[in-house]
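The complex appears here minus one protein chain, its other protein chains still in place.
A and B are the chain letters, set down in written order, and residue numbers restart from 1 in every chain.
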Amino acid sequence: MNIKHIIESQQFKVPRIMELFERTNAMKKIVARGGTLDYQSKILATLFYSPSTRTRFSFESAMYRLGGKVLSTENAREFSSEIKDERLEDTIRIINNYCDVIVLRHHETGGARRAASVSNVPIINAGDGSGGQHPTQALLDLYTIHQECHTIDGLSVAFIGALDNGRTARSLAYLLSKFDRVKLYFIAPKELQMKQDILDHLDEHEISYELTNTTKNIIEKVDILYVTRIDRERLQKKNVNLEEYNITPSILKRLKKNARILHPLPRSVEISSEVDSDPRAAYFRQAENGLYLRMALLSMLFDGE
Amino acid sequence: MNIKHIIESQQFKVPRIMELFERTNAMKKIVARGGTLDYQSKILATLFYSPSTRTRFSFESAMYRLGGKVLSTENAREFSSEIKDERLEDTIRIINNYCDVIVLRHHETGGARRAASVSNVPIINAGDGSGGQHPTQALLDLYTIHQECHTIDGLSVAFIGALDNGRTARSLAYLLSKFDRVKLYFIAPKELQMKQDILDHLDEHEISYELTNTTKNIIEKVDILYVTRIDRERLQKKNVNLEEYNITPSILKRLKKNARILHPLPRSVEISSEVDSDPRAAYFRQAENGLYLRMALLSMLFDGE
Partner (left out) sequence: MNIKHIIESQQFKVPRIMELFERTNAMKKIVARGGTLDYQSKILATLFYSPSTRTRFSFESAMYRLGGKVLSTENAREFSSEIKDERLEDTIRIINNYCDVIVLRHHETGGARRAASVSNVPIINAGDGSGGQHPTQALLDLYTIHQECHTIDGLSVAFIGALDNGRTARSLAYLLSKFDRVKLYFIAPKELQMKQDILDHLDEHEISYELTNTTKNIIEKVDILYVTRIDRERLQKKNVNLEEYNITPSILKRLKKNARILHPLPRSVEISSEVDSDPRAAYFRQAENGLYLRMALLSMLFDGE
């Protein structure tokens, strides 16, 4: 069998992405009418070396809605082993025997790729290292943009927050670079700006982008404002004005009528709760989409597609 | 849909309680004959901010016996998040997408009510804060009393232990206040006595009660002895005679022939293990009843009743 792993968002081509989005729509309808799917014999294992209840539940719920079963670890890093130096590769080889797909969150960049190199069952990268990727998050972000704006080509997307360590922003930037006439803005303090490897990738794909440390004259232009967490301690040390990067009702006034605000969640203070009731705040719909997209992705893996 | 949350024991009226108890009896019979129920498409999520394997297993087992599926957290507080200040309300909104009911244990009094205020799926309070409530425990306690004594009206019930922080004693006192001619005794060192809000509630409902710091002349009179944990360190500091609050074979001799001893479990030293074999020791039967009562409660929520 041709095993397909999901390691990084670059691996997806546009026709494949559109196919996935159609299947995601179908899953949404099936869940809405309380329907069930036929993957009873399948077992998904979540192997989380750093805990994330939300991402874990999203995958596990997707598996249940498909009819399957779930093996679960809340914190594999602390609790997995009697020995400190166990190799990830060994763990993967052993757990291969007990499941049909492994969802891996690993604390080291490149962890998912190492796991895939020895695995007989598909590995899904659910975040690897702070500078790594989180491709299923990027796919659900993109699906949400597509659902909310009915297109991706031609959109202006601003990323705001700590972008240097932002796994989700990195993964989404890769995906957006596959579409036509997109324009990207990276809004961050200089020290936390998007890293050069992503900028090089955008240059290669002839994607237009701007780096800035202010929302001024940017917020007004964008279709999508993608907000990410920002480590307040890191910023305070560097004497940066935090408020510049917070989304508040005053920012809403400047935002286009049809724009959308996304956030991978959980949030800290970077979006104030008064923003939640604005119809442009799409982040809770985005979290919901994660369920349907992951159902679609898992079913494609099980079907060998 | 009219979403019903289970937040505090006061919310249940007597006819509703009796309906629930009948359904609990039915569940007991179904489990005894290995029968199954038809809630395959339902997902329950346990969100425990302070761990309790027993309560968690009781709910999860109830869900399995109903045919449903389970998303589980052993310790959401430590492991849930990359950020320290995530709002409970955000977590609930996100997890709403992944399940059909949330069983929440939260470390802050009022946590369950806050969760319910934003939730699209039923919230079941499985304990909130040390001074909060634990309504399903109170319902299974009351069910056990009803099963063992065939009535609730007219019973004498003594609570013994650290009653000031006793979530379960508080919740059960609320429930008992709905019945006729019950008489309550609160046996605790002065510093750990039942709080005034409960006493006020009992006064309002014209329930007769006594406060005391000794079992003398009380043990002999009661139909139900409801024992709760007592923090030995707190007591030792206050120079209180611990043994006064321990249930030993010598207490058994003074207890009425048809009385029953209940305990929410786990216990520490407050009931000695020699007591276990006495037919009046009902605490393990009480734990078993938790399964059937929670099955009944969950099925009523799913049926929209």
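In the analysis below, a contact is a pair of C-beta atoms (placed from the backbone, for glycine too) under 8 Å apart; a residue touches a chain by one contact, two chains touch by 3 or more.
Worth saying up front: this structure is predicted, and the values here are computed from it rather than measured.
Asks: For the full complex, which residue in B:A26, B:L199, B:V269 or B:M300 touches the chain that was left out?
Replies: From the options B:A26, B:L199, B:V269 or B:M300, the contact with the absent chain belongs to B:V269.
Asks: Considering the whole complex, which of B:Q10, B:N25, B:S41 or B:S61 touches the chain not shown?
Replies: B:S61
Asks: For the chain left out of this view, which of B:Q11, B:T53 or B:T248 touches it?
Replies: If we include the chain that is not displayed, B:T53 is the one touching it.
Asks: So which of B:E89, B:E244 or B:E288 would be touching the chain we can't see?
Replies: B:E288
Asks: Spell out the interface residues on subunit B facing the chain that's missing from view.
Replies: Looking at subunit B, the ones touching the missing chain are residues 34, 36, 50-54, 57-58, 60-61, 64-65, 72, 74-75, 229, 265-269, 273, 284, 287-288, 290-291.
Asks: For subunit A, enumerate the residues touching the unshown chain of the complex.
Replies: Touching the chain left out of view, subunit A contributes residues 40-41, 43, 45, 47, 69, 71-76, 78-83, 85-87, 89-91, 93-95, 97-99.
One rule holds for everything that comes next: only the chains that are shown with their structure count from here on.
Asks: Quick one: how far do you have to rotate subunit A to sit on subunit B, C-alpha fit, nearest 5 degrees?
Replies: 120
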